[in-house]
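Left out: one protein chain. Kept in place: all the others.
Here is chain A:
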Amino acid sequence: MKEITANMAGSVWKVLVQEGEQVEIDQDVVILESMKMEIPIATEDDGIVKEIKVKEGDFVNEGDVLVTLE
């Protein structure tokens, strides 16, 4: 199982994938909003989305898991 984590503190603006969806390396899976900026978070691996750990509007800290892949 691979984890996709937030690279900085902020709130979840958009979740771009659904559980069970196939994703490819470098694909944006979540967009955070921080410092008034859109922060795209891309996956560093190919895989299938196992679980989405956050919902839109959630506050996340750097290192928090957003999405898990299998």
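The rule is short, and it goes like this: a residue touches a chain if its C-beta (ideal position, glycine included) is under 8 Å from a C-beta of that chain, and two chains touch if they have at least 3 such contacts; residues count from 1.
The criterion applied here is as follows: contacts and distances are computed from a predicted model.
Note on the omitted subunit: UniProt lists it as "Putative carboxylase YngE", one of the names in "L-arabinose transport system permease protein AraQ", "Cytochrome P450", "Sugar ABC transporter ATP-binding protein" or "Putative carboxylase YngE". Across the interface with the omitted chain, chain A contributes residues 7-9, 34-40, 61-62.
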